[in-house]
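A quick write-up on the structure given underneath.
Note that one protein chain is taken out, while the other chains of the complex remain in position.
Here the chain labels run A, B and C in written order, and each chain numbers its own residues starting at 1.
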Amino acid sequence: MKILGTITILLCGGLLIFFTSDFPDFGDPKSPASIHLSPYFIEHTLEDTAVPNIVTSVLADYRSYDTMFETTVILTAGLACFLLLRIPTKEVTRRYYLHEPTGVTLRFDGDRYPKGSNVFKRIDSNWVPYDIIINFTCRLLIHFIQIFALYVVAHGHYSPGGGFQGGVVIGASIILFAISSNLRASIKRLGEKAAAIFTATGVFIYAGTGALCMVIGEHFLNYSFLAPLLGTDRIMARSHGIFIVEIGVAVAVMAVMIWIYYNLSSAGKQDEGL
Amino acid sequence: MIIYIAGVLIIAGLFFFLVGSIGMIRLPDFYSRLHSAGIIDTMGLLLSMSGLALLILNEFNLGNFLSAIKIILIIVFIFLTSPTATHAIVDAGIRAGLKPWEKKQ
Amino acid sequence: MDIVSLIAAKANYWTYVILLMVGLYAMVAKNNLVKKIVGMVIFQTAVILFYVSIGYKKGGTLPIIMHGHDHGHGVDSFIKAADYINPLPHVLMLTAIVVGVATLGVALALAIKVYQEYGTLEEDEIRKQIELKG
Partner (left out) sequence: MTFFDGDSSLISNLPAIVVTLPLFASLIAGFLGWKNRKAPYPIAAVALFLTFISSVVLMIQVMSTGVAIEYRMAGWAAPVGIVYVIDHLSALVILLITSIAFVNFIANKSNIDTVFRNKAGAFNSLYLLFTAGLLGMTATGDAFNLYVLMEIASLSGYALIGLGSNRAPLSTLNYLFLGTIGATFYLLGVGYIYIATGSLNMADIASIMPKILDSSMILFAFIICMVGLLIKMAIFPLHGWLPNAYSESANVAAGLIAPLTTKVTIYIMIRICLTLFTPQYTFDYLNTSDLMVWLAIGTIIFGSLSALAQKDYKRMLTYIIIAEVGYMVGGFFLGNRIGVSGAILHIVNDAAMTLALFMAAGIFMWKTGEESQESLKGMFAKMPFTMAGFTVAALSVVGVPPTCGFFSKWYLISGGIAAGQYFFVAALIFSSLVNAILFFRIFEIAHFEPFKDHHHHSSNHSNKGEEASAHDTHEQTIKEAPLGMLIPFMAVSILLVVLGLYSGQIVNNIINFAIPSSIL
C-alpha cells in the first residue's frame, strides 16, 4: 500500500507540476482571473454597497448566498458532532471531591456525596492542581480577547475582519477559559443548550434577513429592500444589511465552536474533560 | 536619526531571533529548548517590534500613530502570554515525568 | 527564460502541489486515523493556498478601498482595479476554510467513536479486531 501510494502520488504530483507551465505567472496582473470579474467588484463596491472592504462586500452581499450556506455548514457540523457523540446520561458514576480545608481527595460512588456541605469541591478524575499563573493570565486576557473580537466584528466594513473572524475569536476566548479552569466551569456559564440555540439563532438571523428581503421585495437576501425598515437609502441599506448578517455569522460561529469543543473534549459526556 | 535607532533595534531583535533559533536546534533537551524559544518571544520580539513602531512614527500622522499604538499593544500582550505559555508547557512536561538533561560524567 | 525566473513565476503552483501530495500521501499511506485526518487538513489547506495565490496581483495592495470611508459612496472615479488584488479568491477561501473546519470537527467526532468502539486508532489493529469478531 505504501509503495503503491508513493508511486501514485509522485505521478500525480509530477503531472500537476508539469501542467503548470501554461498557467499564468504568480502575480500576473493580466491573468484572466484578474481581468474578467474582479475589476467589477473593486470598482463598484463603494457605489453599490458603500463598504470599502471589498472582501466583506463580496462575502456578504454579492455572494451572500454562499456565506449563508457557510454558516449552515457549521450548523451542520455542530449537529453532526452532537448526533454522533453526545451521551445524555443522567446517572452519576464515580466522582472525586476535594476537601478544601485539608486538601484530601475523596471518591464517592454514585450519588452519595453529602449535599449540604460546601467544603467539598468537585474535581475531575485526572485533576491537577490549578496553576495560579495560568489561571490569572487567562482571566486577565479573556476580557481583552472578547473586546477585540467585538471590534473585529464591528469593524469588518473598514478593516480586515468580519463576522467569521470575530466569532472565532470569541469562541476561542471561551475555550481558553475552559482550558484554564475546567469544562464544568465553562458549561455552567454557557451551557450546551445555549450554545445550540445560539448557533441556530445565528443562522436564523442570516436566513431570516434573506427571507425578509424576499417578503418585502423581490429577491432572497437583496438588502436594498430593507431600506424602508432601516430608514436609509438603498445603498446604505445594503451596508446595514451586511452588518446584520455579519452579526448572525459571528453568533453562529462563536456558539458552534464552543458546542463542538464541549462534545469533542469530553467525548460527548460533558461531565469531565479539559 | 529615528531611522537609525529603529534600524539598530530591528537588527538587535533579529540577532536574538537568530540566537533563539539556533538554540532551539542545538540545545540538548525539552526545557533548555523552551528557554531559547522564550528568548525569541521576549527580547527578539520586543526589540524588533519597537524598532518597527519607531520606523512608522518617522512620518508622523494619526494613522501611523494608531499603528504604532497597535504594535505596542501587541508587545504588551505577547509579554503577558508568552511566558505563561512557556510556564504551562514546562509544567506539563514536569507532570508528564520528563527528566531534565544532565551532563554525562 | 532561465530556470530561476521560471521557478519564481510558478513557485506558488509548485508549493501547493507539494503540499497537496503530502496531504494525499498521509491519507493513503498512514496507519493512524488521526494522522489521516491531519493529512486531510493539509490536503484542504493546499487548495486554499492555491486559491489565495491566484488572487495576488503584482503592484496590488490589500482589497480595502483606500480612504473609502472619507468619501462615502458615489466617489469611485479614482479607483483603479489594478491597484487592488483580486478579492474573489479570498472570499471563496473564507467559505472553504469554514467547510474545512466543519469537516475536521465531524472527522474527529467519528474518530472518537471509532476509539470508543475498538480502543485503538491504528487501522491494522482495528482490522484485526474486525476479523476476530467475524
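As a convention for this text, contacts are C-beta pairs under 8 Å (C-beta built on N, C-alpha and C of every residue); 3 or more make two chains touch, one makes a residue touch a chain.
These figures come from a predicted structure and were not determined experimentally.
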In the full complex, displayed partners of the excluded chain: A, C
Residue of C:9, C:65, C:79 or C:92 in touch with the missing chain, whole complex considered: C:92
Of A:6, A:76, A:181 or A:232, the one touching the omitted chain in the full complex: A:76
Contact set of chain C toward the excluded chain (per top definition): 20, 24, 27, 33, 36, 40, 43-44, 47, 50-51, 54, 88-89, 92, 95-96, 99, 102-103, 106-107, 110-111, 113-114, 117-118, 126, 130
In chain A, positions touching the absent partner: 19, 22-24, 31-38, 40-41, 61-66, 69-70, 72-73, 75-77, 79-80, 82-84, 86, 88, 193, 196-197, 200, 203-204, 207, 210-211, 214, 218-224
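Criterion: only the chains that are shown with their structure count from here on.
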Centroid spacing, where centroids are CA-atom means, of chain A and chain C in whole angstrom: 18
Of all residues in chain A, those that touch chain C in their complex: 1-2, 5-6, 8-10, 12-13, 16-17, 20-21, 23-29, 31, 33-34, 37-39, 41-47, 49-55, 58-59, 63, 66-67, 70, 73-74, 76-78, 80-81, 84-85, 157-160, 164, 235-236, 253, 260, 263-264, 267-268
Complex contact set, residues of chain C against chain A: 8-14, 17-18, 20-21, 24-25, 28-29, 53-60, 62-66, 68-69, 71-76, 79, 81-82, 84, 86-92, 94-95, 98-99, 101-103, 105-106, 108-110, 112-113, 116
In the complex with chain A, residue positions of chain B that touch it: 77, 80-81, 84, 87-88, 91, 95
